[in-house]
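Missing here is one protein chain; the remaining ones are kept as they sit in the complex.
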Amino acid sequence: MERPLTKDIKSDGSYLNIKEYEKAGGYAALRKVIKGMSPAEVQETVRASKLKGRGGAGFSTGMKWSFVPMGEDAPKTKYLICNADEMEPGTFKDRVLLEGNPHQLIEGMIIASYAIQANISYVFLRWAYREAARVIQKSLNEAYEAGYLGEKILGSGFSLHMHLHTGVGRYMCGEETALLNALEGKRATPRAKPPFPQVSGLYGKPTIVNNVETLCCVPHIINNGPQWFIGLSKSEDSGTKIYGVSGKVNRPGAWELPMGVTMGELIEEYAGGMKNGYKLKGALPGGASTDFLTTEHMNVKMDFNSVAAAGSRLGTGTMIVMDDATCPVGFVHNLQHFFAQESCGWCTPCREGLPWVEKILLSLENGGGKEEDIGLLEMHGQLLGPGNTFCALAPGAMEPLQSAIKYFKDDFVEHIKKRGCPYN
Amino acid sequence: MLTQSEIKEIDHEIGLVPYKKAALIESLKIVQKHRGWISNESVTEIADYLELSPAEVDSVATFYNLIFRKPVGKHMILLCDSVSCYVMGYQKIYRALNEKLKIKFGETTTDKRFTLLPNVCLGCCDRAPALMVDEDLYRDVTIEQLDQILEKYV
Partner (left out) sequence: MPKIFIDNTSYEVKAGKNVLEACLTLGFDLPYFCWHPAMGSVGACRQCAVKVYKDENDTSGKIIMSCMEGVRDGMHLSIDDKAAKAFREQVIEWLMTNHPHDCPVCDEGGSCHLQDMTVMTGHDYRRYDYKKRTYVNQYLGPFIHHEMNRCIQCYRCVRFYKDYAGGKDLNVFAAHNHVYFGREKDGTLESPFSGNLAEVCPTGVFTDKTLRQHYTRKWDLTSAPSVCQHCSVGCNTIAGERYGGLRNIVNRYNAEVNGYFLCDRGRFGYEFVNSENRITKPQVMHQAVDENALMHHLETVLTNHSLIGIGSPRASMESNFALLDLVGKENFFCGVYNEEMMLERRITDILDSGKIPVASLKQIEDADAVVILGEDIWNTAPMMALAVRQSVMKTGGREATEKTPMPEWHELAVKELQQNTKGFMVNVTVTETSLDEIASLNINAAPDDIARLGFAIANHIHPSLELKNFEEAVLAKAKTIADELLKCSNPVIITGTSCYNDPVLRAAFDIAAALKAAGKAPAIAFVVPECNSMGLAMMRGHAFDTAVRRVNREPNVTAVILEQDLYRNLPAGIVDEFLSKCRNIIVLDSLNNATTEKAHVLIPASTFAEGDGTLISYEGRAQRYYQVYVPDNKYIRESWKWLSRMKMIISGKANGHDPHHDSVISSLETALRQFAGISAAAPSSGFSIHGEQIPREPHRYSGRTAMLANRNVSEPKPVADGDSPLSFTMEGYQGTPPSSAIPFFWKPGWNSPQAVNKYQQEIGGDLIGGNPGVRLFVKSSGNMPEFFKDYPEHFRERQNKWLLLPQSHVFGSDELSVYSAGIAGRSPEPYMGLSPVDAKMLDVTEGSQVTIKSEKEEYSFPVKIVESLRNGIVLVSKGLPGTQGMSWGNWVELAK
């Protein structure tokens, strides 16, 4: 089983420095691109690999890049941004890549920049990833020194400057257009789409925002070709995926596996099954803003389409397991508290709806639940859907809520009947 | 007045962006790094330096949860209160910190040594519960370890 993204990551926790990375074959893809490929060829290769974005939405990376204006008429300045804001609760996959093998990301970013002819690039890193910040900064310095970054990279006509930007909090910064506002020194409220960042992004210039994991795939696709990448997978979606499991399992963690392992395999095999005395009640397959899957879904393949067919989303691919001793209402309350607090405050349904939901859930937990509450929660689940709100934060928030009501309605009813949380 | 070293760092950031205003968040970070928090005076000083109005600066400063517009303690405890840590029982850690430091979320110890804040998912859900003190991350935290952890920060 191949693990291109993580195979070189050291077990002692220290990062792979430039020497070690080069020794493991690092920057070969960059040389290959710089020496012998046109930007169009790079784009075509990535498109052919069927790489889908690993940031949550699963949009085709090649396609996204193809929207960037190219050629003589295109704006002189373009940007490539790595979204390393990983703040989605339950998600810890990018951290593995950032701390373990920063040069892989940097190489991917240089190649991606080349593909769209961007000349400025940023890693937008959340503040809390201090270790990642240290190693990325070191690696950037190393890469500049080695001539992989800066003017006329490897003697070619291509120049690229790359900066590390650390945030000052707010989950919202992970939304790609809010991220652009944050980078511009503004409040991180999302922007209207269209215009898409590919056309009008950072400072109004064409900009690509990609997830850490997405960009880390790029050097390998260049090195080994699209077919190889497609072959890595067990399913329709190509490549490997860094899956994770957290919660009361025996071996919580993150593993790079072929795209399309099943939910059962992940929990039972890789995470070592539920901890003694706990049963699986449900799981969010890819972070806080995905719908619950339950024991009936153990055979669902963890790829974009299969998870969608099961009524959820692959999201970030990091699963949060909810055991039978954890109250689903409390669990969802915790999530809604998070979302309500992280709402940017721009649009009404999100700003006003989420705190209401949070309050209802808390009152259920505290014994103040009323008959109508479930209806009100369902109403929010429906009306905070995509298109009704300005961005995807609130619709994401509704996924675990509405699926919790669907699968664990008895628990909600019980809270009302018992006038309190039966799990306490 | 911004200090020489603050100005030097801010100037560096200004050099990296197309116009001064875009260095606002960086400037807030820099001043906070030096002063611990962003006072009204700091807001005005940054505004003057970046040719913005204090309202514009404060609009941004108050949006972000890691820019502190009130004085904070010498050390910052960020306890993850997101879902995996919830499942793994961060509440117990919180209660223990409560008792030890006599502060709730959002409060600072009377000796100004610690401020305790909740923080969204720290990205180590596989090693929950987790917390950070200043720049140091602690995972798989147990109540028993707390004293040992806190001791390091005087």
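Points worth noting:
By written order: A and B. Residues from 1 in each chain.
Note that a contact is a pair of C-beta atoms (placed from the backbone, for glycine too) under 8 Å apart; a residue touches a chain by one contact, two chains touch by 3 or more.
Bear in mind the structure is a predicted one, so any value in this text is a computation, not a measurement.
Contact with the chain not shown here comes from a single listed residue; of B:Glu13, B:Glu26 or B:Asp58, that residue is B:Asp58. Where subunit A meets the chain that is not shown, the touching residues are 170, 172, 187, 191-192, 194-195, 199-200, 203-204, 340-349, 351-356, 359, 363, 372, 376, 379, 383, 387-390. Summarising the interface, subunit B meets the missing chain with residues 19, 40, 43, 53-59, 62-65.
Rule of thumb we're sticking to: only the chains that are shown with their structure count from here on.
With each centre defined as the average position of its C-alpha atoms, the distance from subunit A to subunit B rounds to 24 Å. Taken in their complex, subunit A has these residues touching subunit B: 86-92, 94-95, 126-131, 163, 166-171, 182-188, 203, 244-248, 252-254, 284, 288, 318, 320-323, 326, 330-331, 334-335, 337-338, 341-342, 344. Of all residues in subunit B, only 16-18, 21-26, 28-29, 59-60, 63-67, 78, 81-84, 86-88, 119-128, 132, 135-137 touch subunit A in the complex they form.
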